[in-house]
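In what follows, a structure is listed as structure tokens, so that the remarks can point back to it.
Removed: one protein chain of the complex. Kept in place: all other protein chains.
Up next, chain A:
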Amino acid sequence: MTQRGEDNPAGPVGPVRRTDVLPEQTQTRQRNQSNPVDRVSESSTSENESSSAQDTELKYGAEAVINLFIPVTACMIFVIASVQCLSSYSGQQKQTVSFIYTPFHPADDDSAGTIIWQTVANSLIMISVIAVMTFVLVLLYKYECNMLLGGWLIFSTMTLIFMFGYFYLQQILKVNNAALDWVTLGIVMWNFGIVGIICIHWKGPLFLQQCYLIISAALMALIFIKMLPNWTTWLILAFLSIWDLIAVLCPYGPLNMLLQLANDREDELFPALIYSSGAGIAVPTVMVTTSAGTFLAPLLGMAETSDPSPQEEVQVRQPRSQRSSERTRTDERREGVKLGLGDFIFYSVLVGKASQLHDWNITLACILSILVGLSTTLIILAFFKKPLPALPISLTLGLIFYFTTTYVIAPFMDLCIMKQVFL
């Protein structure tokens, strides 16, 4: 997620940091390691250098946007397909089990007032849990409780992949009325889970890591869709976009502090929390991080992150002239724009909840508004060059379009389609 490919050894940091804080060595290292495109732009005169740098950034910015569109769209399609096909997620069944974080369950026939206060209460509880967890995460990182942090992360990834993956598999089998023996099930789940954990937390092909991150985000989103009461979901999404703005942009916001800490320590941020597009070309854009702490394992109330032990990373980077395969692998991972996994989850929650209505117009409208919001955010990112929250614009647009499409456009379009009037 660095700008110019192998940026500073710490990894993903905004260009602001790069120009201010970087010592000489790392800058020369940048020059040595730049790939052909960068060499072309860097061979220009020094006065042109900054402008051409910006040019290359903006030009490659589009490819970075597309690199993020693809996983976001893939995640959304996965969630929509699951919601449409698997009855357990499609809101038709009365939900008896739910989170402990949303203790109020408004029934359909309650009065409007009851529904309102219960929804607000649920959302406030959920947001405060998320906020507290994020702060705990930042504190753990700040005081370098690496063992605790690492253990927590690995444990929660395990829970996510094994438990929710198993639940998902159960639903598929139920819908198809298929039987699967324990032995096969054990082998399949074990392999799936262990490979996932290894890819995310340790080493593995970038593509596989990306797939696993998308799958875990989608599973998480499906659980949210299943467990949260209807109106609570919408209100939580609205509150989350506000929280995201606060957490990333305010000076004492937890994510802001986290980024500063990571930057000061020249550390790479948690791979399990962040999706890296690893573009392979020097995509000189900045990290878009959000809601890192909102990637919760709800049943255990733990935030998920992963902390690759920083010591190893530093040792690998030390010998500059060495182009070991480990370095290219970590470098590959550090290139490209990064997007927090929380973003994937909540985009998919929005879209999945919308598709529960089984009206494709609404689903399409939500997908479109989220993609437009994401591209707007990335364009703004290209101008401001600091970490930005990715949730607010997309979720706001998504929510606006969800409600307007449901109540305004859908009746109109239904009528048009029935009468076969083509606009």
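Definition applied: a contact is a pair of C-beta atoms (placed from the backbone, for glycine too) under 8 Å apart; a residue touches a chain by one contact, two chains touch by 3 or more; residues count from 1.
FYI, contacts and distances are computed from a predicted model.
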Candidate names "Gamma-secretase subunit Aph-1", "Diamine acetyltransferase 2-like", "Trifunctional enzyme subunit beta, mitochondrial" or "Phosphatidylinositol glycan anchor biosynthesis, class U"; UniProt protein name, chain not shown: "Gamma-secretase subunit Aph-1"
Absent-chain contact - pick from A:81, A:124 or A:408: A:408
Residues in chain A touching the chain absent from view: 37, 40-41, 51-52, 55-56, 58-59, 62-63, 65-66, 69, 358-361, 364-365, 368-369, 371-372, 375, 401, 404-405, 408-409, 411-423
